[in-house]
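Only one protein chain is missing; all other protein chains are in place.
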Amino acid sequence: MKEKVISIKGVSFQYPDQEAFALRNVSFDVYKGEWLAIVGHNGSGKSTLAKMLNGLHYPSEGTVSIGGYALIEENVWLIREKLGMVFQNPDNQFVGTTVQDDVAFGLENNGVEHSAMQERVFASLEKVGMTAFLNQEPHHLSGGQKQRVAIAGVIALRPDIVLLDEATSMLDPLGREEVINTVRELNENEGLTVISITHDLEEASRADRVIVLNEGMLYTEGTPERIFQLDRELLNLGLGVPFAVQMSQLLTDAGLQLSRRHFNEEELVKDLWTLNFEK
Amino acid sequence: MDIKLREVEYSYAAGTPFERQAIMDVTFTIPSGQYVAIIGHTGSGKSTVLQHLNALLRPLKGEIEIGSRTIAAGRKGKKLKDVRRRVGIVFQFPEHQLFDETVEKDICFGPMNFGVSEEEAKKRTREAIGLVGLPEEVLGKSPFDLSGGQMRRVAIAGVLAMKPDVLVLDEPTAGLDPRGRQDIMNMFATLQKKNGLTCVLVTHSMEDAARYADKIIIMHKGQVYRTGAPRDIFSDADSLTNVGLDIPETVRFQRMFESHLGHPLDKVCLTPEELAAEVSRLRGEMT
C-alpha cells in the first residue's frame, strides 16, 4: 500500500462574497513520491485548491490533511514546512537581492544556523543547476532560471511535497523545459512528491497521474495516457490534447485505420504504418 | 504599406558601462498584407526589432522605412503619431496596460489619441469588442473586474480600434489556456485575410508560425539568421536545431513517417490537417 501524504475528503469551498462554490465535494489522495498533475481551465477551481493546500483558505466543508496534520489554523506553519510552493510569477516570489540570498530566505525564517545555512543553500542550488549564479541579481536571470532558484529555495527547507502552481505558464518553451526537467530529476532522484497545477499538456503528460477539475468538481482522474484518450471531451473542458492524440483523431477522420488513439508519437507512426501501408 | 529595415543596429544604455548591444545589421522586409512570423529565443533581439516597427526605439545605425516615412539613425523624428496609428502593437501581457474606469473608455483611448471623434471611437469600440469575442455588456464594466482572459481581449480590442494597417503581435497568447489561445490566433488570421491587414507575429511557437505565416524571419543573437517561406524554413531542420529551435510537431511526425516509407513526401506539411490529408492521399495511390 502506498503511503498517503495528502488526503482530501469531501472538500467544498465558497468565497465569502460569492454564491457559487469554487470547490464542490472534492476528494482525492496524494501518494508519497508520485508526480500528480491537476489540470482544468481557468475557473475550474484549481487555483482555489492550490491556495487551500498552502493554508490560505480553509475548507467550508470536508477535511484536508497534509503530512499527517489536519488543515486548521494552528497547524498552518507545520504544514508550510511539509509543503513548499512555487508560484506562477517568477518575479513576485523572488525575495532576495541575489540568488543565494533568495535561497537562504526560507532558512533564515526557520532559524537555521549560519554554518548549516551556507551548506544547504549551496546543495540546493546544485540540485537545480544554478551554482554558477550564486551572486547574480534577479533582473539578470531568465524566467526559467528564476523559477529554478525558487525551487532551490523550497527544497532547501527539505519539504516532503512541492506544489507547482502554474509555475511554468509565464515561461518560454526553453524555460518550461528547464523547469520541468529540474522537477523530474528531483522527483526521481530525491523521491520528492510533486503536485503540479497546470494547463500545459506537456507538463501534465510527464506526470504519473492526472486529475481533471471542472467547475469545482473532480471530473476524472487517471494516468496521462488514459486521460488523453478522452480527446474531444477534453477540448470541451477547455483543455488541449497532445499532438499524437490530435493526429490520431485527424488520421481516423481522413479514413485511415488505427487500432486505437495514441498518446505516443512513435507508437502512432508504427500503428499507422502497419495497418495502412504494410502489405 | 511595406515595412523595410536596412542594416539596423541598436544598443541599450549606449555610452554607459552598462551598454548592451541588442541587434545588429538587421535587414528584412515585411510585405504589405502578409502574415510574417518572427521567431527566436528570448534574448535573440526579437522584442528590440519589434519596437523599431513603430519607432518606439530609434536605430543607432541603419534605417527603417515604414510606408512613406523613413526613420534613420541620427535624425530627430517628428510627428511619429501617424506611424504609430498605422502600426499597432499588441505587447506581451497587454492586459497590464489597461487603466480607464470602463472598458469602453479604455478602448477609446487609442483612437481618440489619434484624433478620432468620440462618437466614431465609440462605434469602433463596439466593432472591436465583437471581433475579440466579448459581449457588448462588458463595455460598461471596469476592466479590473474582468477575468484575465477577458482583460487580454479588451487590451487587444484597444489596439484593433485604432484601425492600424499593420498589426504587430508579441506572444499574444502567452499564459492563456488552449481554447483561448486558439480563439485569439484564429481571430488574427481572419482579420489578416478578410481586411487585408499586415500581421507580424513574434512567437516561440513553431506550430503557430507554421500554421499562419506566409513568411518567417528567424532571429539569433541579435541578427537575422534566416528568412523564407515556412515550407522552405521547416524543410531544413538542421539549420533550426543548430540555433536551438525546434521544428513543428507536424514536421517532426512527418519525418518519422517518412523513415518508414523510405522516401520523403511531396511536400513539407505545415498543419496536422494537411499531413492527415497527405497520408490519406498516399494510401489511396498505393492501393
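Per-chain residue numbering starts at 1, and chain names A and B are given in the order in which the chains are listed.
Definition applied: a contact is a pair of C-beta atoms (placed from the backbone, for glycine too) under 8 Å apart; a residue touches a chain by one contact, two chains touch by 3 or more.
We adopt the following convention: contacts and distances are computed from a predicted model.
UniProt records the chain missing from this view under the protein name "Energy-coupling factor transporter transmembrane protein EcfT", selected from "Transcriptional regulator", "Urease accessory protein UreF", "Energy-coupling factor transporter transmembrane protein EcfT" or "Glutamyl-tRNA(Gln) amidotransferase subunit A". Among B:75, B:96 or B:193, only B:96 touches the chain that is left out of the view. When the missing chain is restored to the complex, the residue among B:84, B:163 or B:204 that touches it is B:84.
Seen across the whole complex, the unshown chain contacts chain A at 54, 56, 77, 80-81, 84-85, 87, 89, 91-98, 100-101, 104-114, 117-118, 121, 137-139, 153-154, 157. The set of chain B residues touching the chain not shown comprises 12-13, 15-18, 51, 54, 56, 81, 84-85, 88-89, 91, 94, 96-100, 109-110, 113-114, 144, 158-159, 162.
The definition used in the following text is that only the chains that are shown with their structure count from here on.
Chain A and chain B, compared by their mean Cα positions, are separated by 30 Å. The touching residues of chain A, when paired with chain B in their complex, are 41-43, 142-143, 169-170, 172-175, 199, 201, 235, 238-240, 243-244, 246-247, 250-251, 253-256, 265-266, 268-270, 272-273, 276-277.
Chain contact summary for the complex, chain B toward chain A: residues 41-43, 147-149, 174-175, 177-180, 204-205, 244, 246, 249-250, 252-253, 256-257, 260-261, 272-273, 275-277, 279-280, 283, 286.
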